[in-house]
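Note that this complex is displayed minus one protein chain, with the remaining chains in position.
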Amino acid sequence: MSALLEISGLRVHHGDRPIVDGVDLSVQPGEALGLAGESGCGKTTTALALMKLLPATFTQSGTMTLRPPNVEEPINLERRTEAGMQQVRWRHVSLVFQGAMNSLDPVKRVDHQIAQAINLHERAAAGDVRARIGELLTTVGLTPALGRRYAHQLSGGQRQRVMIALALACRPSLVIADEPTTALDVVMQAQILELLERLREQLGLALILISHDLGVLSETCDRIAVMYAGRIVETGPVREVFSAPQHPYTKRLLDSLPVIGGPRTLAPPIPGGPPDPGDLPAGCRFRPRCPYAAEKCLEDPALREVRPAQAAACHFAPWVEWPPAQEAAVEGAAG
Amino acid sequence: MSPRWLAGKVAAALLTFAFVLVFNFFLFRVMGDPTTQLARLPRATPEEIQKLRANYGLDKPITGQFVDYAGDTLRFDLGTSQRTRRPVWTEIKDALPWTLLLVGTGTVLATFIGAWLGVIAATRRGKAADDGLLGFSLFTYAAPEYWIGIILILVFAVWLPIFPAGQQVTPGVEFSSWLDEAADVAEHLVLPGIAMTLMLLGQYFLIMRASMVDVLTEDFITVKRAIGLPWERVVRQHAVPNALLPLVTLSSIYFGMVVGGAITIETVFSWPGLGELSFDAINDKDFPVLQGTFLIFSAGVILANLLADCLYFVLDPRVQAT
Partner (left out) sequence: MSERGVRQLLFQTWRGRLGLGVLGLFIFLALFGSLIAPDDPDASSLVILGGISADHWLGTTEQGSDVFSQLLVGARVSIIVGFAAAAISALLGATVGLIGGYFGGWTDRILDAFENWFLVIPQIPLMIVLARLLEPSLGVLIAVIGLTSWAGTGRIVRAQVLTLRERAFVERARALGARDGYIIRTHILPNTLPLIFANTVLIVAVAILAEAALAFLGLGDPTRISWGTMLENAFSSGAPSAGAWWYVIPPGLCITLLVLSVSILGYLFEEYVNPRLREQG
């Protein structure tokens, strides 16, 4: 089965600073891929680059190929002009933006804005459009009457649901959800995740779920890709990556997740912070913060398959078990 | 429209006007004791002055005088012009429509052109067009509007006699229809109208530009691009409507400027409005007229602010929730 989406060698620069530096990703039809990583690692930039929505101060390169069902020719996004992208956007791939507080035009009604998206990509009778909007709102758990309201008349959770309904309006085969639960309380979080899961099953959607919260990703995703400093450092099926991580960064991320019934201690935070794109370390980008760093890490590790269906960018993968961390080595290993 | 909100705004406006009345009264009493002006009358004997004082009610206590003044004002009795001997209110009534015509034309043109230029500058931020427009708006702010008016006369009425140099109609001409007369007025309106528009243009441009720049950073603009809307339509259908809202309220700061410009421009073009009335009153030290025009100008600005508030209320669905 050929991939629905295939990103190869994606690079995004802001001036001369690399924000995304050689990312390969693929998504199968109907699959949910989680994109994990700290803030600033390039996740959102990757999503915006995919839809070519980055401002003019950014340059991007690499190939991005979309193969939606019922479309003859594969769509090479990197070659599309702005006019060409306008046809692809929302019709084949849509995006639920981070933070729905201000994602709707404040002076226009909600239903008009959903109708706008539909009418941009299809010729449909007004009555059909109205019906579809009602359906969409119901699907995301809202009453259709809410469509007549303005954005400021909706709560945060309702706005988030409206954005999801909007994202589904043109029946795309791929939806990207960027931190869909971050601004919400825990109860709302669970509801939204459950909604996304249900929609995936009902509509056969493929989903790219971006989040810094591994817990959120573990529930909804089939596969997960971990990003660090503009690069993918590990990919694999969610179960495998969680039970047997193959990259020290993934391991530390997982360690920081509290386990119910487990020891009542906070996991030690990963010392230091992600590197500044203008000042990247030589070799493996995680080296300055990695408890297992060694000489070899001055060489750039490639993302390679280290276990069945699981790839990691670490010289010492596959890891069968994790030796005790040498914290002291971190300081010396820097530079 | 929430009646409570509206009532609050109207009450505030009335209160402000009341303060203008008090201020106006005490200013002219305190600083220009009418007795000294009465003494301008040739050879007035003390008895005659005393009689005149009684006539004008100047022998009453000051609060009594104020009540008289307030009562008179609200009945549109603003005194008599010392120059023409006609009631001040009549002078004002005759002049007001001309000022409204000039100011209205200038404001409308300045708003539309300024807003249009503001959108252009905001969507080309940092480029030559933006810098050029910013420079132009700074120049129109710094250049005195009456100087611009004089230059317009010089170029378009003296060197190239295309437009009339002043007044509102060609003197001594009989018009066969009101359409012809209107056309004549329109011809006379061109140069002062341009001066008025140029004076206000810069301010409205700057407000709209800043407003657009703000709106273009909002999330929903990116969302509109994401759904596949072409950029030109994103700007026109979503950025501009949201940017116009602050324009309505922010431009109300400049209503006072409009009045000031009206005075000087009308003077330059001998335009028979409140501005020229004020100018004549300045030269003749015609205090009743000055007092009356100051009152009308203040009332006009207060009213304009109130209308701007109402307009904003109608346009912004978020405010209607209050």
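By letter and in written order, the chains are A and B; residue numbering begins at 1 in each of them.
FYI, contacts are C-beta pairs under 8 Å (C-beta built on N, C-alpha and C of every residue); 3 or more make two chains touch, one makes a residue touch a chain.
Values in this document were obtained by computation on a predicted structure and should not be read as measured data.
Listed by label, the shown chains that the missing chain touches in the whole complex are B.
Per the touch definition above, the residue from B:Leu154, B:Ala182 or B:Val314 contacting the chain not shown is B:Leu154. The residue from B:Thr16, B:Gln50, B:Gln65 or B:Thr84 that touches the chain not shown here is B:Thr16.
Summary of contacts with the chain left out: across B:Phe163, B:Phe220 or B:Phe294, the touching residue is B:Phe294. Residue-level contact of subunit B with the missing chain is found at 16, 19-20, 27-28, 31-32, 125-126, 138-139, 141-144, 146-148, 150-151, 153-154, 157-159, 165, 210, 213-214, 253, 255-257, 259-260, 263-264, 267-268, 278-279, 282-283, 285, 287, 290-291, 293-294, 297-298, 300-302, 305.
Quick note on the criterion: only the chains that are shown with their structure count from here on.
Separation between the centroids of subunit A and subunit B, computed from CA atoms only, is 55 Å. The touching residues of subunit B, counted against subunit A in their complex, run 218-220, 222-231, 238, 241-242, 245, 315-318, 321. Within the complex formed with subunit B, the residues of subunit A that make contact are 51, 53, 82-83, 85-91, 94-95, 97, 99, 101-108, 116-117, 120-121, 150, 152-153, 166.
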